[in-house]
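Complex shown without one protein chain; remaining protein chains in place.
As written, the chains take the letters A, B and C, and residue 1 is the first residue of each chain.
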Amino acid sequence: MHDFEVVSNREIADGVFSLVISAPKLASALKPGQFVNIAVPGDASSLLRVPLSYYRADAEAGTVELWYAVVGDDTRRLSQMGPGSSSNLLGPGGRGWMVPEGTRKALLVAGGIGVPPVLCLAGMLAEQSVDVDVCLGFGTASKAVGIDEFRALGATVNVCTDDGTLGTHGFCTDPAAELLGEGGYDYVASCGPAVMMKKVAAAAAEAGAYCEVSLERMMSCGFGACNTCNVETVDGMKGACMCGPVFDASKVVVF
Amino acid sequence: MHDFEVVSNREIADGVFSLVISAPKLASALKPGQFVNIAVPGDASSLLRVPLSYYRADAEAGTVELWYAVVGDDTRRLSQMGPGSSSNLLGPGGRGWMVPEGTRKALLVAGGIGVPPVLCLAGMLAEQSVDVDVCLGFGTASKAVGIDEFRALGATVNVCTDDGTLGTHGFCTDPAAELLGEGGYDYVASCGPAVMMKKVAAAAAEAGAYCEVSLERMMSCGFGACNTCNVETVDGMKGACMCGPVFDASKVVVF
Amino acid sequence: MGTVNMAVDFGGVKMQNPINTAAGTFGYGWQFQNFFDVSQLGAITTKGCAAEPWPGNPAPRMAEIPGGMINSVGLQNPGVAAFARESGPWLEQLSKDGCQVICQVAGHSVDEFVRALEMYVELCPWAAGYEINVSCPNIAAGGAAMGSTPEGASSVMAACRKVTDKPLFVKMAPVNVAEIAKALEAAGADGLSVINSIQGMAIDVHTRKSRVAKPKGGLSGPLCHHIAVRMVWEVAQAVDIPINGVGGVMTGEDAAEFILAGATCVSVGMANFVDPCASLKIAHELEAWAESQGVKDINELVGAFEC
Partner (left out) sequence: MGTVNMAVDFGGVKMQNPINTAAGTFGYGWQFQNFFDVSQLGAITTKGCAAEPWPGNPAPRMAEIPGGMINSVGLQNPGVAAFARESGPWLEQLSKDGCQVICQVAGHSVDEFVRALEMYVELCPWAAGYEINVSCPNIAAGGAAMGSTPEGASSVMAACRKVTDKPLFVKMAPVNVAEIAKALEAAGADGLSVINSIQGMAIDVHTRKSRVAKPKGGLSGPLCHHIAVRMVWEVAQAVDIPINGVGGVMTGEDAAEFILAGATCVSVGMANFVDPCASLKIAHELEAWAESQGVKDINELVGAFEC
């Protein structure tokens, strides 16, 4: 458990916020793909924590940046926490991305608020001089996040929107499948809607590339005590909070 | 139903706040002894409104001043509403003090957070040039409120504290009974703990003075729809929110 | 407004929309007239009245608890005769203005229920129907104890059925609902109100005493909602008569949940205290939801839960 203080909390796209918190011990412990489980105080009728992946951690500054979408009560209350306000979180939670040694070229596919853990991964891959291609999908232009950040890391970025207001009109799984068909990827990673990850996993399997997905589940505890975050895999039921949220896509039965 | 905006909200004694709200229509409608029923937003687990008597209303400025003690969740949340924040309230609620015509000399007895409706009454009596003697009781000096305000209205004020940190050591029902024994009062009014009002009523009855008490009950609605605010009277069960909160003390069976 | 038909038939009571009010939380209706136009509701159910006046329980009758409240009113009421005299004219006008009035019947025994219903039939002919309350958690006899067995509940229903052909409903206790519902249907109920408040206890740990007048009280509010939805669904699987969903409805979506689970109409209870205009607001929200579901008629959504 870590206490944290809000450094900043601002809207970076329609309904999407960037939250920077100060939590020194956490900042140096997090690994890409892991998550934190945040207590959002203020409403005794809404008790469970909010699990959020992180986008980046600055061990020196002792800060962690998270991006989140306001979708319900807890995230709405979270968006109202101003600089200086404080709470606590559990973390680092789960297992992060397990990029195979020797990876040279990676394809990252992210949809909507699935961007942060993938962008976090892109940062790590860039440090390791892995070639990174990215396919991003958003409902509409006003909700797009991360494009500039991916580009700044040197990645080639393909953007799609469901309504054509930005980039290609359509789903980002199409360019992703195309790229995979062209070959050369030894690692694929994806986070976004279940149907998207399922398609990416299928395309990766066809292309023979190792693929990881970061799955979302309703989490009651976030630390292995409740069995509510189950993921059906070929090896049986696995808890997303401890065995995931990142899974080898070829083992996942239900995304 | 009136929307209101907080003008100011500050601690005037230990755990006691003065809340000034802007609610023009309400300000010109309230009568001494009536109450408002305030919605305190923010926590969906605590839904019912908070009934509060008012201390004074300024019809010209369109403001109403209330004094309240922080005793639980709702009043704690209320104390956190800063200037400019807004909510709504129901009111005016109930029946106020019914000072008999021709009243010349009144004894007012208030305990703790029972002060505001009595101070409000004192203001009205002062305008009508009624002679006012006041007995006030508080647990301890740091929680005392209203003493200066009563004095400013020209009233003679006797202060008691349970622990002797201010005024006379003891209960204010003692000086009240003494004064009543001396005679001359044609009207007695009281608000405070049930046991206090019961004693005042008994002393007034003995002295032959007409006595009114403002009773506190748990209120679910505040406008006559739920039957939870019952007061047992010699005429049967009466709802405190419509037939009270001010009652002819001689009719009250359970204070 | 108005692309979806919101009118429903609750066991013979033709409601212009599915929103009803829960007995005991809406007074006799007129308490709300300064807040909004009550005639826009589908129906209101008035506080239970008995043949004779009841004083109810001593104070305190209510305590707030997280997510709801506990009450121990004990069915204080002026008796049917005084009710008819004092509230009858206003309610009769209300029903002329389009909002149906369902009058709740209270009693301690089969005979008392029958007596009260007879008085209603005579003195309140403007009522669209009557709801028999065999499930009050706060009275010693004739309350939840009576409504908690198929025999007890159906004995009252069967006796009342002989009094009138008008729509008769039963307010059910939140126990063993499927079995009791079947018995009530067999005894001639035209519809069922599911559920009455749930028996609960709240203790002041400093004084070691109950926070209300009696050890037990009735729980209301959001805390009841998902229990009530489940019970409505269980009753809907068990009987063919229509259901009035009651328990923790604060929003149109809460009402929609009841409709999907199989309720034909929905009653707003504690929410009336939180916001006196809640029932009308909920009626509007329910209509907006029905529109969002792309149906022409709210009745298409009754029981449309997919499982």
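Just so we're on the same page, a residue touches a chain if its C-beta (ideal position, glycine included) is under 8 Å from a C-beta of that chain, and two chains touch if they have at least 3 such contacts.
Predicted model only: the values in this text are computed from it and were never measured.
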Listed residues C:Gly56, C:Pro222 or C:Gly269, member touching the removed chain: C:Pro222
Among A:Leu90, A:Ile113 or A:Cys191, the residue in touch with the chain that has been omitted: A:Leu90
Residue touching the undisplayed chain, where the options are C:Gly12, C:Pro66 or C:Gly98: C:Pro66
Given B:Ala44, B:Ala126, B:Ala202 or B:Met242, the one touching the chain that is not displayed: B:Ala44
Which of A:Ser8, A:Ser85, A:Thr156 or A:Asn227 contacts the chain that the document leaves out: A:Asn227
Touching residues on chain C - with respect to the absent chain: 65-68, 70, 175-176, 198-203, 205-210, 214-216, 219, 222-223, 225-227, 229-230, 233, 253, 256-257, 260-261, 289, 292-293, 304-307
Absent chain, residues of chain B that touch it: 44-45
Residues belonging to chain A that touch the chain removed from view: 1, 39, 44-49, 90, 217-232, 236-237, 254
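We take it that only the chains that are shown with their structure count from here on.
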Those chains which touch chain C and also touch chain B: A
Relative to chain B, chain with the most remote C-alpha centre: A
Chain pair with the greatest number of C-beta contact pairs: B-C
Chain B and chain C, separation of their C-alpha mean positions in angstrom: 36
For chain A paired with chain C, centre-to-centre distance based on mean C-alpha positions, whole Å: 47
Chain A and chain B, separation of their C-alpha mean positions in angstrom: 56
Touching two or more other chains - residues of chain C: 66-67, 222
Residue list for chain A, restricted to those that touch at least two other chains: 44-45
